[in-house]
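Right, one structure below, let's go through it.
Yeah, one chain of the complex is gone here, protein chain that is, but the others are all in their spots.
Let's look at chain A:
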Amino acid sequence: MTMMKHLLGAAGALALTAGVASAEPALIYDLGGKFDKSFNEAAYNGAERWAKETGGSYKEIEMQNEAQREQALRRLAEAGSNPIVTTGFGMSDPIATVSKDFPDTKFVTIDGWVDPAEHPNVLTIGFAEHEGSYLVGMMAALASKTGTVSFVGGMDIPLIRNFACGYAQGAVAANPDIKFISNMTGTTPAAWNDPVKGSELAKAQKSQGSDVIFAAAGGTGLGVLQAAADEGILSIGVDSNQNHLHPGSVLTSMLKRVDVAVYNSMTQGAELDTTMQALNLASDGVGYAMDENNAELVTAEMQAAVDAAAEKIKSGELVVHDYRTDDTCPAATF
């Protein structure tokens, strides 16, 4: 892996020193780092897949502070990178400022929102996390023997509340008497990478009766999954398929295909279609993971119930509430 990184890095540096202003794509990772086992890493995986399949190279930057966002966008655009793919809502505002100065460069904001009418060269990719979370919430309630399920979030921000809200809605739909517990890890960005605290929270939730825990907390979630495995209860992974981390203990994973979004954007290249994308269940942008690691945990009845709900959501018959539209949640309070 490290070797690979060096090689790619060297390739990137060579391309730069040669002064190539070709339409090489660029990827900007949000604060939190490239290898967070979750959101940023999914973006990295998507870019790697693109590089492997096409033999192309891309430029990548990890953000260290807020002021660097605009700086990185400008410098990459000036160097000819196109499209410039970014992860995290924090990039939206800087993109709205910069994109006007580079009308020929395409920008992608994943998880953010930039007004497409004013910025025709910006592609907004949003995910319906609430829909995927709803399905794993149903599965959690169906798998729970204690009638209590819980959630561990990273920081208490609207995005994470949307995960929790969808999860709670699904749990209540499967079992109206379900008890729902929710905890956030911390109040600083360190909360995204604190597996020890995640494990403590998981144990505390178990002592409150929970036997299925959904973690949407970046690297912290690894501690939650570990503690659940140690304590003999179930957990649910997030973003990437984390079923393999603790076979027989991870009930399922809520998939958020950031990798697909990055891969598709890079594949389209400079000809990127900037029509806003809402990646949901219907477009396979979110979902739940089934493989040999969790086959024994999920019964046929459970899967049938969840799949039926998924079909209803896809057809529009069932609408899962999106916390971010009005900052309220029908099934949980924060």
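As a working rule, a contact is a pair of C-beta atoms (placed from the backbone, for glycine too) under 8 Å apart; a residue touches a chain by one contact, two chains touch by 3 or more; residues count from 1.
One rule holds for everything that comes next: contacts and distances are computed from a predicted model.
Q: Can you pick, from "Peptidase", "ABC transporter permease", "Oxidoreductase" or "PadR family transcriptional regulator", the UniProt protein name of the chain not displayed?
A: "ABC transporter permease"
Q: Looking beyond the chains shown, say which of A:43, A:125 or A:159 touches the absent one.
A: Final answer for the missing-chain contact: A:159.
Q: To test your reading of the contact rule: which positions on chain A touch the chain that is missing from view?
A: Chain A touches the chain not shown through residues 5-6, 8-10, 12-13, 16, 33, 61-62, 64-68, 70-72, 75-76, 89-90, 92-93, 111-113, 155-159, 161, 187-189, 324-327.
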